[in-house]
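Just one protein chain is left out here, and the rest sit where they should.
All chains are identified by letter, namely A and B, in their written order; residue positions are counted from 1 within each chain.
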Amino acid sequence: MSATGIIQTQTLEVSLGPQHPSTHGVFRMDVVLDGEYVVKLKPVMGYLHRNHEQLAEKMTWLGSMPYTDRLDYFCSMTNNWAYALAVEKMTGLKVPERAEYIRVIMAELTRLLNHSCAIGFLLSDCGAWFTPVLYALREREWILDFFETVSGARMMCNYMRFGGVRVDLDDASLAMARNIVARWPAFLDEFEKLMTENEVLLARTQRVGILSRNLAINASVSGPVARASGVEYDIRKVDKYGVYDRFDFGVPVGEAGDTFDRYMIRILEMREAVKILEQALRDIPAGPFIAPEAKLRNFKVPAGDGYGRIEAPKGELGFYLVSEGGAKPYRYHVRPPSFINLTILEDMCLGQKVADTVIILGSVDIVLGEVDR
Amino acid sequence: MSNLLGKGMIDGLVVTAKNFVTSYFDGNRKDRLFTYQYPEERMKLPENSRTFPFLVYDGTPDQMRCTACKVCETECPPQCIYIVMERDANGKPLLRPRVFDIDISVCMQCGICAEVCPTNAIKMDCDFERSAHGRFETLLSHLPELLKSNDYYHQIKSAEATRVDATRKPVKKAAAPAPVKPMPTPADILTEDERSAWQRGCQSEIGTGPIVWPPPVVVKKKVAGTNTEQNVSAAPLPTGTPWHDSGIDIAARMELAKDRSLADKLMAAMAQLDCQACGYDCRGYADALASGTNSDFTLCTPGEEETKNMLEKLLKEAGKL
Partner (left out) sequence: MDAIYQLIHDYCPTMPDWLALALAILLPIAIVMGVFLTVFALLTWVERKALGRIQNRRGPNRVGPVGLFQPIADGLKLLTKEDIVPNAADKVVHFLAPVLVVVPAFMVLAVVPVAKGFIAVDLNIGVLFALAVSTASVLALFMAGWASHNKFSLLGAMRGVAQVVSYEVPMVLAAVVVLMASGSLSSVSIVEAQRGLTGWFVCKPWGLVGFVIFQLCAMAEVARTPFDLPEAESEIVAGYHTEYSGFKFALFQMGEYVAAITMGGITVTMFLGGYLGPGCDLPKFGWLISACWFFAKLGIIVVINIWARGTWPRVRVDQLLGFAWKLLLPLSLVNIVAMAVWHFAPNKLVGWVESAVLLAVAIVALVKINAGQTFEKRSYRFTS
């Protein structure tokens, strides 16, 4: 029977991906269609698997740091931070205050970068033909220039070190960061004017791909996807890692849990990130940028295990590490937000049109480097 | 929606029209047209930016800073560096690389080699135009093309280079003979055995420790002649060196060797890289120091100050200094 229940029709099995323009990488969805309706959807992952965890177990603690950049290649700074945080927890390294502030600045800039691109790509999936993406990329360029000035690379920053950061922020780069923060609200206004009230977008996204609060909690979905469904869960507030307890910021929470909410939550989060950045850039203290006792070579971690997690732009990013006391981790496990958030894709897509699956996937905001590892 | 239906779509048109028009009057180029028109204009890379590693030399290429200590080779996460130390006719190491290869196709530009280098010899370049037609030889950088002058380093990263120059001691390489000859390529210096040894090394598990190559046999013979220490030592078997792991820090290594002979203690103080920067492997250098055939305890470059201080302390305690 068809989805409408009136006429007998045949279903059509379509493999969306891995070579498909809108799967954000090499991701595949095995979709069973009844006309344009989705009756079954199976996410197939693993096309970009590159043995990240096993590789890290054969490498020194420091050697894995540049590889974490390649997990979620949009957000190398936050990936670095999560890994460094896990190792610092195990070694008890104390991070100097200036380094904590620098980390917050980098993480929030990463959030701006990631969210602007994520909604840009979401709108591109809606068919806005790259205009929003390119506006987002235009502004992202400022942040990437800043990252390059500070860390030496635009995307693969490899910036954090156990016990601090690799390079200090000088006055010129701080001015650069302030400039970015100053121009971001204007960009957001332009972006919202371009799209937020567009009737086509509203019709496409409202009440599409609804994720209920219960399912979000049960599937341990995190990040903006969970908050759009009304789950008040932000690790910056829960764990207060780093120096996040010193900043005044809110966490936007949605009600409906549909694609439009996920879009709006990201925009609102960017506005909050700008607030955090303003405070961090105002209050950043002087001092060392890396713990004096931290060392690069012959770095080893006392035996034991530790789990470091942060609120990455896509959700809860955690590193679970086990050490035997040597120069290499015994076990290295990543809890990637994209992967966990992807598990509820079918629940959101059932009964929607094939065109909706694409924007629902876009609104979950996955990066295949992190899903497949 | 309290607004008039269709207002959102008109707003969008206004935004795109504004972008269309202002892109023609883009004074500050990055406000609108943010792309660099590549072959005509090249982006000025900031000083910190890193592409591929290169080797710095002072003055002439013979005065390279690299001591072939192999720290970068050990630490490189994707294992793209390969170093062989130069030796003179008698097999005496010359504290400089004979082969220094970096596989650009494997290098991931993380810059860890430059961070860990004890002699400030390897630095990250700003040259991003490294595309080539082949996947193999053309992307393998050898010593001659890796060597770049300190002036070049100053040119691309002036602040950092000045900082490095301030920390560097005056070059004390006068002792090392500097034969002026064309830089050899691996093809004409590696023998068949060496090549297969290297391949075997590559096949071994990643990160199980530095690949000890060539096998340190020359030095051991010398030690065998001076049997005074060997009589005293309890069990100086090559397998009985639990500290021989560069991942263990020096305090723990000394702890492991605390009941052992002087030679073992000295060995535990080394950086455990068998890098042969001193001219021996770690075992050989320790034996040479203990027997007095070599009294210079400052040769362990990768061990840095802590090894030197520890060696000095141990030798003083033993009355050798």
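Miscellaneous remarks
Note that a contact is a pair of C-beta atoms (placed from the backbone, for glycine too) under 8 Å apart; a residue touches a chain by one contact, two chains touch by 3 or more.
Please read these numbers as outputs of a predicted model, since none were measured by experiment.
Within the complete assembly, A:268 is the residue of A:90, A:225 or A:268 that touches the hidden chain.
Considering B:32, B:142 or B:313, the position touching the chain not shown turns out to be B:32 (whole complex). From the set A:59, A:82, A:99 or A:123, the residue in touch with the chain omitted from the display is A:123, counting the whole complex. Shown as candidates are A:25, A:252 or A:337; the residue that touches the absent chain is A:252. Against the chain not displayed here, chain A makes contact via residues 12-14, 20-22, 33, 36, 123-131, 134-135, 138, 194-195, 198-204, 206, 232, 237, 248-256, 260-261, 264-265, 268, 272, 353-356, 358.
Taking the whole complex into account, chain B touches the unshown chain at residues 1-2, 5, 9, 12-13, 15-17, 19-20, 23-24, 32-35, 37.
Just so we're on the same page, only the chains that are shown with their structure count from here on.
Centre-to-centre, using mean CA coordinates, chain A is 34 Å away from chain B.
Contact residues on chain A toward chain B in their complex (touch as defined above): 58-60, 62-67, 131, 135, 137-138, 141-142, 145, 148-153, 156, 158, 166-167, 190, 193-202, 296-298, 300, 326-328. Listing the residues of chain B that touch chain A in their complex gives 1, 3, 5-9, 11-12, 14-16, 19, 30, 32, 34, 45-46, 48-50, 71, 75, 77, 108-112, 115-116, 124, 205-207, 245-250, 302.
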